[in-house]
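Let me give you the structure first, and then I'll get to my questions.
A single protein chain has been omitted from the complex, and every remaining protein chain is retained in its original position.
A and B are the chain letters, set down in written order, and residue numbers restart from 1 in every chain.
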Amino acid sequence: MQRTAVIGCGQTHHKKVRDDLSMAGLLREAAVRALEDAEMDWSDIDAVVIGKAPDPFEGVMMPEVYLADALGCAGKPIMRVHTAGSVGGSTAVVATHLVSSGVRERVLTIGFEKQSEGDTTWGLGGGRSGSVGAGGYFAPHMRAYIDRANAPDYIGPAVAVKDRLNALKNPYAHLKLPDITIEQVLDSPYVWEPVRRLESCPTSDGAAAMVLASEKVADASSKPVAWVHGTAIRSELGQFPGRDPVSPQGGKDCAADVYAQAGITNPIEDVDVLECYVPFSWYEPMWLENLGFAGVGEGWKLVENGTTNFGGKLPTNVSGGVLSSNPIGASGMLRFLEAALQVRGLAGEHQVDGAKTAVGHAYGGAAQFFAMWVVRDEKP
Amino acid sequence: MSEETKTDEHVAFMSQMVNLDYKIVTSPVHRHFDEQMREGRIVGHKCPSCGLVYVPPKGFCPRCSVITNEDHEVEVKDTATVTSFTVVTPIQYQGQKERDEYVLANLLLDGADSSIGQQRIEGIPHDEVRMGMRVKAIWATPDERTEEGGGMRGWGLTSAVKHWEPSGEPDAPREQYQEHVL
Partner (left out) sequence: MLPMTDIAIVGYAQSPPTFGVQETETQMLFPAVNEALARANLTRADIGFMCSASCDYLSGAPFAFVQTLEVTGAWPPISESHVEMDGAWALYEAWVRLHHGDIDTAMVFASGITSRCDWREVSALQLDPYYLMPLWVDDISLAALQANALIESRKATERNFAEIAARIRGGDADEFLKEPYVVEPLRAHDTPTMSDGGAAIVLAVGDRARELCERPAWIAGIDHRSEAHYPGVRDLTISDAARIAGQQSGVGKGPIEVAELAAQFSHEELVLREALGLTDGTVVSPSGGALAANPVIATGLVRIGEAANQIIDGGRKRTLGHASAGPCLQQNLVCVLEGE
């Protein structure tokens, strides 16, 4: 296996509606920024891997066909990954493998969603009435967690507030809610009880892109790069007797695999920054447990005692996370990208000092698809 | 580095409604399940390998990858335990027919090992619904049981069970339903 590094990152300014750009334009905004960061031109790219959530969300089937031109793929390979919500992450993993296998040297990977051009809730319902969206599906699991862990009801709102305040330091984030408080969240209406609107992710138009390169190419970069120390993906059946959707085995296995590759034996000590996929506030304590940062029933305590705050021991979603920007097809990739920015020292105002090891995580489907990577500022 | 791309003129939006026709095909195993529901019976398949009962039946066991058929049919009760739930405030998107809040629950039917989701609970104030609550099916009258809606996702095929209501039994202890949240 070849060493692989992230040498360029780019993302759009995520907004509810980007009516200033077409879909192709949206992707190019992210891609051009990634190429500029990588100090490359379109002609330097060997292959493109694109990721996106269900086609019915924008009404474009197999968008890689239409987008080939905008992404400079005449005469080049382009392929599209789709693993539901985890897609941004698994896309980055597939792109990484193209380089680590030696098949390609410089791969552009990009995830996007232009949700303003469709209707997600409609799309999730297959065009029929009665769609409850993702929140309606996950709410019962969050309730089960709160019940099992005996977690106080302000934990979810605390996560929601933390992520939105973090987002104020991220110029690309969608939601900017400088006055948000826990009381405000506790007072806001439920959408899928026990989940309140202010604890739920927005729908955003946005794209995220990275340039992945071989060791030879990365060594020639004039900027710090992020070295990939591990990648893993896992899928489990969405519904069967004995499944635990609150802390899915697939998530645990994915984490164990990627930690083994990266030599992480004590996650809370070994990891400096965590970007995990939290579309509804309660998923932060749930993932902290699932990914081995806290014991069973203890995840919420890391929220309460400030461990996951920007200045805490395990800053989590300092970019604002999915709760602040959610272009679905890009959301997973944003977690991976933000992790890379941190160890490159290029996260600007939301840079965590001394970040050397960062974890990116994404999930999708019925909390059944998982993708993760570990990146560091030095070579494996 | 370039700033956010701005143009002097906005790229305008144009609404394009796309209308595609699809044939909803009910598989034989679902059709049979639907027919049984109209007779007032809830059936599932019991896997010959692991012994788990799936309701509605899929025609295979997803854990064992073993094909199942009517030889493996078992009947389950129309009483169940609420393993988890949410109160939905319906989002008003194009084509949405729901207007008021309602309860959607995951239920573990007595006799089944797989739980079913997206079941409506009525006849109780929303804030009294709880995990572990025991419910019974409220059946439509035989005349009302028609093939309605349709879909490839199992349960939504039939109008035979209108919704579920509390059965009045004592709540099930947590150990019984904890593993069956979904």
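Methods note: a residue touches a chain if its C-beta (ideal position, glycine included) is under 8 Å from a C-beta of that chain, and two chains touch if they have at least 3 such contacts.
Quick caveat, the model's predicted, so the values are computed rather than measured.
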Worksheet item: Which of these, A:Glu236, A:Glu289, A:Glu338 or A:Asp377, touches the one chain of the complex that we don't see?
Response: A:Glu236
Worksheet entry | Touching the absent chain when the full complex is considered, from A:Ile45, A:Leu98 or A:Val246 | A:Leu98
Item to complete: Looking beyond the chains shown, say which of B:Pro28, B:Gly123 or B:Pro142 touches the absent one.
Response: B:Pro28
Response to the item:
Full-complex touch with the removed chain, picking from A:Val32, A:Met79 or A:Leu346, is A:Met79
Item to complete: Specify the residue from the set A:Asp44, A:Asp253, A:Asp270 or A:Glu304 that touches the hidden chain.
Response: A:Asp253
Worksheet item: For chain A, which residues touch the unseen chain?
Response: 1-2, 22-23, 54-62, 64-69, 73-84, 90, 93-94, 97-98, 100-103, 117, 123-124, 126-127, 232-238, 240, 248-250, 253-254, 365-366, 368
Worksheet item: In the whole complex, what residues of chain B lie against the chain that is missing from view?
Response: 16, 18, 20-25, 27-30, 58-60, 62-65, 67, 152
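Definition applied: only the chains that are shown with their structure count from here on.
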Worksheet item: Where the CA atoms of chain A average out and where those of chain B average out, how many Å apart are those spots?
Response: 29
Item to complete: Would you pull the chain A residues touching chain B in the complex into a rising list?
Response: 13, 19-22, 25, 29, 32-33, 36, 59, 119, 121-122, 125-133, 136-137, 139-141, 143-144, 147-148, 189-195, 237-246, 366
Fill in: chain A-facing residues of chain B, complex
1-2, 4-7, 10-13, 16, 18, 52, 54, 62-63, 83-91, 93-98, 104-106, 113-115, 117-118, 126, 131, 149, 151, 178-182
